[in-house]
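Only a single protein chain was left out; the remaining protein chains are all shown in position.
Which chain is which? They are A, B and C, in the order written, and residues in each are numbered from 1.
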Amino acid sequence: MIPVLIGVTFLVFFIISLTPGDPAVMILGNGATEEAISELREEMGFNEPVIIQYGNYMKDLLTGDMGTSYSTGKSVGSEIGQRFPNTFKLTLSAIVLSVMISIPIGVVSATRQYSLFDNIGMIIALIGISMPSFWVGLILIIIFALNLRWLPSGGMDGLKSLILPAFTLAIASTASITRTTRSSMLEVIRQDYIDTAKAKGVSRGVVIRKHALKNALIPAITVIGLEFGVLLGGAVLTETVFSWPGIGRLMVESIQRKDTPMVLGCIIVFAVAFSLVNLLIDILYSFIDPRIKASYN
Amino acid sequence: MKKFLALLLVLVLVLGTVAGCSSKPAAEATDNDAPASEGTDSQAPAEEEAIAKEELKIALSTDITSLDPQGHNDVASERVSFLLYNRLFRLNTDFEVVPDLAESWEQPSPTEWVIKIKEGVMFHDGTEMKASDVKFSLDRSLTMPKVQHVLAEVESIEVVDDYTVKITTKTAFAPFLFTLVHAGASILPQAYVESGDEFANPIGSGPYTFVEWVSGDKISVVKNENYFDADNMGQMPKITFKVIPEGTSRTIALETGEVDVVDELPSNDIAKVEESPDLKMYTSASTRLDYYGMNTAMAPFDNELVRQAFNYAIDKESVMIVAIDGAGVETNSILAPSMLGYKASDYTYDPEKAKALLAEAGYPDGFEMTIWASGDQRKRMAEVIQANLMDIGITSTIEMLEWGTYIDALMAGEGQTFVMGWTSNPDPDSTLTPLYYSESVGGMNFTRIEDSKIDELILAGRSEMDLDKRIAIYNELHAYTMEKAPLVPLFTKNNLVGANAGLSGVELSPQGLWNIEKISY
Amino acid sequence: MSEHVLKISDLVVQYHTEEGIVEAVNGIDIVLDKGRTLGLVGETGAGKTTTARAIMKLIQSPPGKIIRGSIDLNGTDMINASEKDLEKIRGAQVSMIFQDPMTALNPVITVGDQIAEAILIHQKVSQSKANEKAKEMLELVGIPGNRVNEYPHQFSGGMKQRVVIAIALSCSPHLLIADEPTTALDVTIQAQVLELMKQLKVKFEMAMILITHDLGVVAEVCDEVAIMYAGRLVEYGSLEEIFRTTKHPYTEGLFNSIPNIDNRKAELIPIKGLMSDPYNLPPGCSFCDRCNYVMEICKENQPAKTYFSDTHFVECHLYSDNVNFKLKG
Partner (left out) sequence: MSTKVEINSADKLLKTKKRSQSADVWKRLKRSKTAVLGIILIAMFLGMAIFAPLIVDYEEDALKQNVRERLQEPSVEHIFGTDEFGRDIFARVVYGTRISLFVGLISVSIALSIGGFLGAIAGYYGGKIDNVIMRLLDVILAIPTILLAITIVAALGASMLNLMVAVGISNIPGFARIVRASVMSVKDQEFIEAAKAIGAKDHTIIIKHVLPNAMAPIIVYATLKVATAIMATASLSFIGLGVQPPTPEWGSMLAGGRTYIRDQMYIVLYPGLAIVLTVLSLNLVGDGLRDALDPKLK
């Protein structure tokens, strides 16, 4: 994981460094004098080749210093530290929401394949993955915040303000996790060991819960992991639509302000979070699937 | 199959109509079935009225960039800084300079300003403001990149005694006091700034004291009970600025009572606020000029005729309608009508005349060019201009640049034509110098116009102490620059503020919401 | 000892798939007595497994449907039994060993638990007691008891099959259905497993249905033999009746197509052609277009049963008017 993260920082740093324009001007703002600008350029090493700049950045990064924001002059680390928990809160509740909805629906759909429930469920799921989250978000604001006045239109005070963004964010992943759960469940209940279980006289419910689900979860979990990445990406849009003070919005704003260190910081944090989640998933596997546990020890 | 199609349709329709139709009744609800909406809308506020509103919530479109009054140069941050800090002078509602921290002042010579400051003004940390703090603060502002241009005219500041400072300007500078009202000229406690707290818990002398800044979310301040200026005491016990980037969401938040005031209300929501019995719309003409600039150093815009042609070619009304739904004033001048020396020039929307001028300039069949823009509104403006130019046979491509890059490149004189804006304080010099003065090339003089006559007039204008003479100079300067036509003035937009009807003391300056401390329920 | 463990009469099972309707089982009758072993023989797709599943009432549905007929297992009418009753019967009175031991065990549950589960369901015992029993069962099928807590992937194919058997026998059922229990195993292991099953069958005094296409295995283990073709029992009889006095051309074909131990020189004569498309079986005898003795009548209508003893019958037109007809052999 560490080498991957180093790779990530370099990749991102390199991409960002392709950005045209002069960071010095960004830092000093419109009023600044030429001298001040070139002075700063020197001082911040903007004239150095990218690889050197990257080296310096990494040196600082290892000491926990993510640099200072061009536009606000505040420490990127503390800024992100302040914002990330909000994004985490949002994405976490979204993933929890989707898992809680999708797994049961997926299982029921599979066990009642081609039933009305299954058909409707799958159609909704399909439409779910086909809707742009920001579009849905806008519409939900109109309906629930403006017309029904049930929920706040944005911002972050209290649980109520979490509902709309979390739900919006959850839609797509809920849909795709449902689909995976269903199809893997379908595959599992066709397995011989399910028949063996039935032949033992195990009741339908137990067969599903004890024998089928555990096996079906394995692929489902993979998708949950991947979906978390999608959620982090989606946060960028959702946070913008719902004025949620997370790093997703911070990143977009920073991009518009061409606040390179901030953008860099955000993406790196995103990547780290994503990697950690996937690590978590791997560990989770070994609990569910003895075959993997075996390969671990 | 049928089941599927049916469901698909139903869902699509539900999504569509629920949101689509229901939004209209809501809008009408305000006037048609007012009682109904009364019942729902004003319920919440009513209840809170009973326990007297403790908190004033104001929606900002962007987060503030800094709590250091000398560390930013943007509207949002200024709103907050003005509550936390004082300057030596401030503007009154009639836009005259009046003392704030200053007690009195005199001008021994055209370049010397001796300012007496009020005694017993306490900073939030209980220490008293002294002349030393004033000197320190103004000196500091000269070293702070984002505001160092504000007091550029200042030669030196010296402490005469604990309550007197003497400021010497480089040249005789008529509008000097105007520069002292800028947030960049705020007076800070030297001790605090040197304590190295980096404005985590800023200390000022203002009517409100700092509570917290939740990045990207909100900024809270509470009333400063022992504020030195009894007449301008803060009204609300607590004020919270909420950051809501989405325009629509800002309006909704206002309508649902999530916030009490919306700074920068989206222009297309004016009607809603006006129609709602619970809300009140405030507008004011601004000193903000939106213009379409041409790089006079770059062909074909080095040709005066072409530039004049463009001044005839652009349908300012359309631009204004599309950019701000017409919530502004078309302008023929780079000075706002409210400003000293404003005089409309005689450019009108006249494509034929434009074509003629182009032909005269040697471009009968037009030419190809690029329009630079940045941000959503300027993008829309550029799109209209693009269409206008098409009508006089000029094909243009729009290039969207990210703001930082945009400014950067324009300073470097790279842009051919560009959609820009300029917000100035009410003294004309603060517009003319940056935009037209030859030494401002490489700075805000994006059109790169360098003209000795302009320079002379600008210098004359700033050093002229007699008001009528000044006006005369600016009138001449104005007429001349409009003939040179380095840019197409488009419009000055109105400041739009929506507020809860229950509020009193909401005031707008040409720069928008101000004197927030005076707002109360 | 002539009490019926199993009595199937006129059982018809169909699969309604997108491609059409398949007559998987087409009106068969089976009677099996306590302690007896029936070999159900036929090539792939003959409907053997379907029959077995029908007995367990484990037909996947959709697409499978039991159209008519009755299955009486120890006096329970399996076809109309409630899910609850079935759960009580499955594993306790009848259990089944599936074709492929590799897939027959749940990969995420220890073998011990998989055995114990059956015991817990059908016997009033504590978890620990069940685990004990599970251990015993493992040892019974020749696996060291200390491996109860291991997972299926830690066992070899042969051992997996032993585990499956252990599960099947854990509640000493009256009837064991073994669906080609050895085909997935290599020959040496096959012998061991068969041997094991023979012993256990005696030990538990249970009746058994052994599904296979290997007549060798049949000769080894079975008392009675049913030859199945395209969903019908074309010949049925005691072991020696089928082996000594083979009646049906298909049965004959089967014998000819396996190597003859006694006479190694004898050439193999495979049955020509493939089993007819299950989606549209011919109106007459479904074997007719592969039959060396085919007659006009075979193509038109189904042959009726012809009995040679009260146990031995055949469905073939050759005997309908001449009971003493002899196959070329």
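Assorted remarks:
Just so we're on the same page, a contact is a pair of C-beta atoms (placed from the backbone, for glycine too) under 8 Å apart; a residue touches a chain by one contact, two chains touch by 3 or more.
This structure is a prediction, so every number in the text was calculated from the model and none was measured.
Of the listed residues B:L60, B:A336 or B:V384, the one in contact with the hidden chain in the full complex is B:V384. The chain not shown here is touched by just one of A:E39, A:E187 or A:D282, and that residue is A:E187. In the full complex, chain A makes contact with the omitted chain through residues 3-5, 7-8, 11-12, 15-20, 126-127, 129-135, 138-139, 142, 146, 183, 186-187, 190, 192, 229-230, 232-234, 236-237, 240, 251-252, 255-256, 263, 267, 270-271, 274-275. Counting the whole complex, the residues of chain B in touch with the unshown chain are 1, 4-5, 12, 16, 19-21, 23-24, 26-27, 246-248, 251, 266, 268-269, 272, 315, 317-318, 321-322, 376, 379-380, 382-384, 386-387, 398-402.
Here is the rule we use: only the chains that are shown with their structure count from here on.
Counting C-beta pairs in contact across A-C and across A-B gives the higher total for A-B. A comparison of C-alpha centroids places A closest to the centre of the full protein.
Each chain gets a centre from the mean of its Cα atoms; for chain B and chain C, those two points are 88 Å apart. Rounded to whole angstrom, the centroid-to-centroid distance between chain A and chain C, based on C-alpha atoms, equals 53 Å. Shown for chain B are the residues that touch two or more other chains, of which there are none. Remark: chain A residues 19-22, 25-34, 36, 70-74, 79, 82-83, 86, 116, 119-120, 123-124, 127, 138-139, 141-143, 145-147, 149, 152-156, 240-243, 245-246, 249-250, 253, 255-258 touch chain B in the complex.
Against chain A, in their complex, chain C makes its touches with residues 56, 58, 60, 62, 83, 86-92, 95-96, 98-100, 103-109, 114, 117-118, 121-122, 151, 153-154, 164, 167-168.
Residues 3-4, 7-8, 11, 15, 18-19, 22-23, 25-26, 40, 62-63, 65-66, 71, 73, 145-150, 214-218, 242-246, 248-249, 252-253, 255-256, 258, 402-405, 407-409, 411, 442-444 of chain B touch chain A in their complex.
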